[in-house]
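Only a single protein chain was left out; the remaining protein chains are all shown in position.
Should a chain be cited, it is by its letter among A, B and C, assigned in written order, with residues numbered from 1 in that chain.
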Amino acid sequence: MNLLLLLLIPLATAIAVLLIPGKTQVRWTALIGAAAQLVMSLGLLYAFRAARLSGNKAQVLFEQQHKWFPNWNISFHLGVDGISVSMILLTAFVVIAGVLISWNIEKMTKEFYFLLILLSLGAYGFFMSLDLFLLFFFLEVAVIPKYLLIGIWGSGKKEYAANKLALLLMFGSALVLVGMLGTYYGCDVKTFDMVALSNMQIPVDVQKICFPLLFVGFGVFTALFPFHTWVPDGHSSAPTAGSMFLAGISMKLGGYGCLRVAVTLMPEGAREYSNIIIVLSSIAILYGAFATMMQKDFKYINAYSSVSHCGFVLLGIGMLTKVSITGAVMQMVSHGLMTALFFAVIGMIYERTHTREVNDMGGLMKVMPFISTVLFIVGLCSLGLPGLSGFVAEMTIFVGSWENADAFHRIATIIACMSIVVTAVYILRAIGKVAMGPIKVSYAGLTDANWYEKTAAIILIVGILAIGLAPFWLNDLISPGAEIIMHKISPVITGIK
Amino acid sequence: MNDFLLLMKPELVISIIIFLLLFIKIGKGMSNAGMLLLIQVLLLINFGLGFFKMEEGSLFGGLYKTDMLIAYQKNLLNLGVFLISLLFADWFKKSDHLAEFFMLMLSSLLGMFFLISSGNLLMFYLSLELASIPVAAMANFDLHKKIASEAAMKMILSSAFSSGILLFGISLLYGATGTISFDLLPSVVTGSSLQIMAFIFLFAAFAFKLSIVPFHLWTADVYQGAPTATSAFLSVISKGAFAFVFITVLYKIFQPLHTVWFNLIMLLSVVTMLVGNLFALRQQSIKRFLAFSSIAQVGFILVGISSNSSAGTAAVVYFVLIYIFSNLAAFAVAGTIESQTGKESVNDYKGLYQTNPFLCWMMALALFSLAGVPPTAGFFGKLFLITAGAQNANYLFVIVVALNLVISLYYYLRIIRAMFMDKNEQPIQKLMVPASVKLGLIICAGGIVLTGLVSWIYDYIQLLS
Amino acid sequence: MLTPGLYHLLFISSALFFIGVYGFVTRRNLVTMLMSIELVLNSVNLNFIAFNKYLWPNGLDGLFFTIFIIAIAAAEAAVAIAIIINLYRSHNSIDVEQAEEMKY
Partner (left out) sequence: MPNATYILLIVLLPLAAFVLLGLFGRKYFNQSSGIIATLLLLLSTALAFYTAYGYFFEYGKVDGVYQKIVVFKYTWLSFSEGMSIDMGALLDPITAMMLVVVPFISLMVHIYSLSYLKGENRFATYYAFLGLFTFSMLGLVLSSNIFQMYFFWELVGVSSFLLIGFYYDKPSAVAACKKAFIVTRFADLGFLIGILILSGYAHSFDFITIIQRLAEPEAKEAQAAIAGSFMGISALSWGVALVFIGGAGKSAMFPLHIWLPDAMEGPTPVSALIHAATMVVAGVFLVARLYHVFSMSHPVLNLVGYIGAFSALFAAIIACTQTDIKRVLAYSTMSQIGFMMFALGVSGANTNQGELGFTASMFHLFTHAMFKALLFLGAGAVIHHIHSNEMKDMGGLRKHLPITHATFLIACLAISGIWPFAGFFSKEEILLAAFEHNKAIFYVAIFTSALTAFYMFRLYFKIFWNKEAQGHGEHHGEGGFAMMMPLVLLAMAACAAGFIPFGSFVSSDGKPMPTELHLTFSIAPVVLALLGIVTATWMYKTETGKSAKLAASLNGFYKSAYHKFYIDEIYVFITNKIVFNLIGRPAAWFDKNVVDGMVNATAEGTGLVSEK
């Protein structure tokens, strides 16, 4: 399995999209590219499992390293472990759904798809990088397409939202940059290579300074309280596919970065600050959920709920146990799929009703059974219904968190658990208002989903069900990766106790 | 004799071109388009020739020195001038005195070459003047424009004044050490108070030339008033040349005073960045905007310089290369629009994308590169500058620099927003972009994308420095 | 009779320099400003000569420098005057206060 292919396919697609004339051709090109990418990702999953089954115990598989700015000890170093594979899969699913859902974009179609694919390129690269610099490069690659997607194709306060998003994310990456440089110069051996860095002991005082920088930096991407305010505005102003990518992929970059860079490289720092992380993420979980309850705009509902759900990711990471970290990654995958689907549904409904105020809608089940059913499924997934992916992820985080036996961690866990009730309240409220109840006269003539909307929704639902019904494969994928991380952290934790 | 020809090749070629132009002009002359084409071809040849036989050596008893890095730096400047000849074709073709403009510009370039190659303060001063004075004339090239003459006036006065300060510094240095040779100076610079005073005068002069805060006041007016081609030349070529020579002066001559200038540069880099960024936030004129942006960029260059290492040198040279591509592209778009419509306010750019997508993409690419957003080369350039600078710096400094990246992004996005997002009832009409401008922009775009991703370019520079 | 020593010359040159700087900063007439710059340059000339003569009499560095400065000052003045004349044509004034087409 050559990982470079995973970068070259989107690149080739992007270039093809730029060169090909005609909107229909552009759409199909993008779709074919996304499909190829999905096939590649599934192939990667297969190859990865095959390699693991055949007893390959290496930390990262399919490694490849090319010379790239050797003077700074930077290299083009790619490789995947189970965590990355699952994130790549997530990306592939969301991308193809995003491409499909934007089928009816008429304004600057070519540019739209180009940016979408550029964004996905950044995400793929980010998840595969084993070099800090490369990782940072891809992290930033993904920022500007978001800005443009929101600013050009968005709605509402789009310029304000786009600016806020770009600046806050850049603020985050600025912190990451500083943390990265601190790490680079703080070690005896100057290198950006993450494998090399993780094999050496980064001095404790460097960790104590750089860990918060890196964690907060990445945390901004994943809606770390109180840097989450780009989330509601950004998501709600973005076009449908933009929101899907933002919440589905982009927020996961942060979580992945927190885990892969901050926690893995700096266990001492992680231990030092884990309590703060837990407090902040608990706040985000509950506070995000309560704030969601009060929202009336459908997109805001999902955006705030993303804040709450991403709180789980950070909570899982902050709890620093193997199971909770596994859960955090699962939550990233699950939330990625789910929230992408949620935004897709909101987009579909908005296309038809031209309003996002939940109070203005009602009884859509009658005219759009498919869309409403998808809304039910995604809503139930969001509130953690068994059989769907959200349950698996949340439970794993809860169980993992509970492994910490002291009162502080347990109370935090219970606080996080409480969100399942609040989530149920706002999800049901939204669904009840939108899909159920008597239908408005003006909506009686609306039509159900088109083929592309259906396909997009079904692809994402398949992903959600695949995790929700049979989580063991995902667990098998992630858990060894989490174990390696824990392997680094455990001596630190037990050493202190 | 062979040595002479070989080592001074860049200067000789430029001189030949200048004279060639002069003869043609004195002779029966040519049509503007033909002349421009000729110039472009000549400059291309000049650029190509630069890569032959880059060697190390010195002439005239150390007055003139060259080595691989210096030759490379000259190549960069050649490239920039060649691009200018392509990018501002629109304006050139309309100009009455095309040949003169290039003669002036090439003279200035010649001065810069000597400046980079100078091994002696006298040579340094002479070439500095040769590099500066023609620019003032270039600034006044739109004779009928009021603001052009104002710009030229500000340019020449500030340039002359800074020369005066520089000379005063040099004279003090001479008095304190008794030598003006670059080779001898490092061994005699000891850090006496007179030397520090001389250094400060010298530094101030450089600050003028590089428009480092607080000596930046002339920059915006000159950029706005001068013809866009001149502003581009000023902001890219002359900045680059001065940055190169600044490094030489600091690293070679004033190495013993390292502790003195290190903190000064750190402080000034942050201040320069902040001022550049904050003023750029609220500019309406695109050229003024680019002026403040280039002030901020100088702040970043200073970060690289502060590293006091070969990595810093390499990062600065690399950054200048990228800066040539990015800033020239931005100026070219602004210049093309200005020369065809006379509009140069950010508000005029609203809705530009609907009519001129090509120009907008080029502008966007250039601005992203200036902002340091990947995958453009500007990202790498900025990052290496910061990485080099972080070597000796503390966290606070790096954080402030990194946050400046965020602020700068904000105002670059302003232009992007105007072009791509804002609605406009009457956007600028569809413009005819001349082929050479297109070619130049595409070269710039290629440079912006590839210079970063293809790492051997940087490796090569690092090898030289 | 008092022979002028290095310090006298330096005093004069420094005075000239600062007078020049002061003039450049305060005067509003462009020609006067140009004259101020000439003062600065001449102070430098004086410096070089003085240093050469009193401190480093073995070389001629300072002397040469002075000659070049004088030459270049002339060139500079020529360009500057040309520009000022042009400015005068368009503004009908050589007062810097009048040259404020460009605003922040």
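As a working rule, a contact is a pair of C-beta atoms (placed from the backbone, for glycine too) under 8 Å apart; a residue touches a chain by one contact, two chains touch by 3 or more.
Values in this document were obtained by computation on a predicted structure and should not be read as measured data.
K.L.:
I'd like the shown chains that the missing chain touches, ordered by label.
P.N.:
Its contacts among the visible chains are A, B.
K.L.:
Among A:K23, A:R49, A:K208 or A:R429, which one touches the chain that has been omitted from the display?
P.N.:
Hidden-chain contact among the options goes to A:R429.
K.L.:
Among A:I276, A:M294 or A:A444, which one is in touch with the chain left out?
P.N.:
A:M294
K.L.:
May I ask which residue of A:I32, A:V399 or A:A466 touches the chain that does not appear here?
P.N.:
For the chain that is not drawn, the touching residue is A:V399.
K.L.:
I'm checking contacts with the chain that's been left out. Which of A:C187, A:V279 or A:I439 qualifies?
P.N.:
Of all options in A:C187, A:V279 or A:I439, contact with the hidden chain holds for A:I439.
K.L.:
Quick one: which of B:L281, B:I399 or B:L439 touches the chain that's been left out?
P.N.:
B:L281
K.L.:
If you put the missing chain back, which residues of chain B would it touch?
P.N.:
Within chain B, the residues that touch the unshown chain are 277-279, 281-282, 407, 410.
K.L.:
Since one chain has been left out of the picture, which residues of chain A touch it in the full complex?
P.N.:
Residue positions of chain A that touch the missing chain: 163-164, 167-168, 225-226, 228-230, 232-233, 287, 290-291, 293-295, 304, 322-323, 326, 363, 365-366, 369, 380, 383-387, 391-392, 395-396, 398-400, 402-403, 405, 407, 413-414, 417-418, 420-421, 424-425, 428-429, 432, 435-439, 470-472, 475, 479.
Basically, only the chains that are shown with their structure count from here on.
K.L.:
Listed by label, which chains are in contact with chain B and with chain C?
P.N.:
Output, common partners of chain B and chain C: nil, no chain qualifies.
K.L.:
Select the chain whose centre, defined as the mean of its C-alpha atoms, is least distant from the mean of all protein C-alpha atoms.
P.N.:
So the chain sitting closest to the middle is B.
K.L.:
Farthest chain from chain B, going by the mean of C-alpha atoms per chain?
P.N.:
Chain centre farthest from chain B's centre: A.
K.L.:
Out of every possible chain pairing, name the one holding the most C-beta contact pairs.
P.N.:
More C-beta pairs are in contact between B-C than between any other chains.
K.L.:
For chain A and chain C, let me know how many angstrom lie between their CA-based centres, rounded off.
P.N.:
Centre separation, chain A to chain C: 65 Å.
K.L.:
If you average the Cα atoms of chain A and of chain B to get two centres, how far apart are those centres in Å?
P.N.:
That pair's centroid distance is 42 Å.
K.L.:
If I count partner chains per residue in chain B, which residues reach a count of at least 2?
P.N.:
Answer for chain B, listing residues that touch two or more other chains: there are none.
K.L.:
List the residues on chain A that touch chain B in their complex, please.
P.N.:
Against chain B, chain A makes touches at 67-72, 74, 133, 136-138, 140-141, 143-144, 147-148, 151-152, 158-159, 162-163, 166-167, 170-171, 174-175, 177-178, 181-182, 184-185, 209.
K.L.:
Using the touch definition from the top, list the residues of chain B that touch chain C in their complex.
P.N.:
Residue positions touching the partner: 121-122, 125-126, 129, 133, 136-137, 140, 143-147, 149-153, 156-157, 160-161, 163-165, 167-168, 170-172, 174-175, 178-180, 220-221, 224-225, 279, 288.
K.L.:
Help me check something: in the complex, which residues belonging to chain B touch chain A?
P.N.:
On the chain B side, the touching residues are 311, 314, 368, 373-375, 379-380, 383-384, 386-387, 390-391, 395, 398-399, 402-403, 405-406, 409-410, 413, 416-417, 420-422, 455, 458-459, 462.
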